[in-house]
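A single protein chain has been omitted; all remaining protein chains appear in their positions.
Then we have chain A:
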Amino acid sequence: MATLEIRDLHVSVEGENGPKEILKGVDLTVKQGETHAIMGPNGSGKSTLAYSIAGHPKYTITGGTVILDGEDVLEMEVDERARAGLFLAMQYPVEVPGVTVSNFLRTSATAIRGEAPKLRTWVKEVKEAMEALKMDPSFAERNVNEGFSGGEKKRHEILQLELLKPKIAILDETDSGLDVDALRTVSEGVNRVRESGQVGTLLITHYTRILRYIKPDHVHVFADGRIAESGGPELADKLEEEGYAAYVKGGTSE
């Protein structure tokens, strides 16, 4: 059973006045089959946690460890982390001009699976996954994220989640910018993957509304670069009522 263990993780970014510490000692364990929601106010460091685990070059790890199944994730290149079973659904995925979705998906699947998927089964697999996410077939021939609406970008991220079948999926504000219908569609996609029991999910969100569709086993409140409180689903209900005021200096969340 795959386990992601984050221990005392410290991360800083280069700021105008030198390095600024964003993560100040994060401890978290995510096991395959579990769903953890990380909730917190803007600027608390939630996204930094996501991108640091994925290996974005902007973030410098200054302390702590991230271990996936006994392997040191922080020693791996970005692509190695993905092949080891980590997946990050991004809040703002970038455009890749000239590369079609279809080409991109097949290249990724080949890299992750270690061999090119058989063409016939692959085409069927992609088609079904796209239908389930209510994506038009013409989508496959568009360039990656080029001219995509906010909702299309999110569906495309979840499409990859379904096809790449990671051990640990980090969903960074997947709910942001989605209307109710799109949120339901995308959540259903995430739930299909979760139901396999093969993925540990780290759901990063500011709002509780996605938790109506994706039920977490654990809820963590993130504030000022660390986990301030952990609990069960009831903690989300409490946040829904009280907001983040209790966790933020000065009592405001923005």
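Operating definition for what follows: a residue touches a chain if its C-beta (ideal position, glycine included) is under 8 Å from a C-beta of that chain, and two chains touch if they have at least 3 such contacts; residues count from 1.
In this text, contacts and distances are computed from a predicted model.
One chain of this complex is left out of the view, and of "Cytochrome c oxidase subunit 2", "Fe-S cluster assembly protein SufD", "Heme exporter protein C" or "Branched-chain amino acid ABC transporter permease", the protein name its UniProt record gives is "Fe-S cluster assembly protein SufD".
From the options A:G33, A:G63, A:G177 or A:G243, the residue with contact to the unseen chain in the full assembly is A:G63. Screening A:A111, A:I227 or A:A246 against the full complex identifies A:A111 as the residue touching the chain left out. Within the full complex, the residue among A:M1, A:V78 or A:A116 touching the omitted chain is A:V78.
Touch with the chain that is not drawn comes from one residue among A:V96, A:V123 or A:A246, which is A:V96. Contact between chain A and the unshown chain involves residues 52, 54-57, 59-63, 72, 74-75, 77-79, 81-83, 87-88, 90, 93-100, 103-104, 107-108, 111-112, 143, 160, 164.
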